[in-house]
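Read the structure below first, then the notes.
For this view, one protein chain was removed and the others were kept in their places.
So, chain A:
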Amino acid sequence: MEQQLKQIEQEAIAEIAACTDLKELNDVRVKYLGKKGSITEVLKGMGKLSPEERPKIGALANTVREKVTQELEQRAKVLEQQQIQEQLEKESVDVTLPGRKVRTGNRHPLTRVVEELEDLFISMGYEVAEGPEVETDYYNFEALNLPKGHPARDMQDTFYITEETLLRTHTSPVQARTMLAKKGKPFRIICPGKVYRRDTDDATHSHQFMQIEGLVVGENIRMSDLKGTLDKLAKRMFGEDREIRLRPSFFPFTEPSVEMDISCFRCGGNGCNVCKHTGWIEILGAGMVHPNVLQMGGYDPKKFSGFAFGIGVERIAMLKYGVEDIRNFYIDDIRFLSQFRRAEG
């Protein structure tokens, strides 16, 4: 019997070693350790043994069982390892292949500029006002100190709808509308929007374009406040090291009126193609709100003052991104639009 047990042990160890997967291994376990397994069978024959032999054989049988169990466990570990290894190999990918594309679009560059300016002015306490694109002659011109027959109406060629209605030629009519809506209270607004002029579309002209109007009305609003505000704008849009300069100009709805130049962001003021070798780039027009405009808006010019500015969004975008042809903004070529996807702090 002792002989038999030793043989079983050897056979079991050999078979365990020969197993190539966990199922085979389980079969081996059943064959030797199961209810009808060979070790169990041997132990069933114990009754025939002498009382002296019994403990001895019993101990031996247990040793064999333990040994086989141990072998089984060890083999199982190895096989499990092997199986995981195989799975890992099977599941491996070429990490250099491209990922599944997440389809995204992005803002139009003009909206990008508008939102950037909106956010800057919101941070300075401004509201964003909007107004209609089809306007009355009154709001577009007369309320802005441009009565009928005023020579300055030549400055802008207008798309009229009727004698009295037109496509707004600037965002300034929102000034007049806002003043009436605010009913004599101080306010700060900017108004972005589409405007229209009778121009033939070419590289630098567009019959439709975008402006942002800014207007601050309050007590003791000074021209230095305008200059300080424009300085913030220039630095935000074109870099902290920009300098600004104001030049006297003329707009019927502001007095004094100015044009703002910024020091050239390309050459820093030394002269290059962008600034036409002057070191300065014209960015926008502005001024102190004309007393007639305040008056028509329901504000007493003796008590209130204000400043206003008007920014050409296309011009800013063209300068900022180096866009060479204004028509690009309205063709909506994806090869153009998709260039404005990256975030900028």
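Here is the rule we use: a contact is a pair of C-beta atoms (placed from the backbone, for glycine too) under 8 Å apart; a residue touches a chain by one contact, two chains touch by 3 or more; residues count from 1.
In this section, contacts and distances are computed from a predicted model.
Missing from the rendering is one chain, named in UniProt as "Phenylalanine--tRNA ligase beta subunit" (options: "Heme exporter protein D", "Xylose transport system permease protein XylH", "Tripartite-type tricarboxylate transporter receptor subunit TctC" or "Phenylalanine--tRNA ligase beta subunit").
Only one of A:Met124, A:Ala203 or A:Val274 touches the absent chain when the whole complex is considered: A:Met124. For the options A:Leu246, A:Cys267 or A:Val323, the residue in contact with the chain missing from this view is A:Leu246. Of the listed residues A:Lys194, A:Arg236 or A:Lys320, the one in contact with the hidden chain in the full complex is A:Lys194. Seen from chain A, the chain kept out of the figure touches residues 97-98, 100-101, 103-108, 110-111, 115, 118, 121-128, 130, 132-136, 149, 151-152, 154-155, 159-162, 164-165, 167, 186-188, 194, 196, 198, 200, 207-208, 216, 218-225, 227-229, 231-232, 245-250, 255-258, 288, 290-291, 305, 329-335, 337-338.
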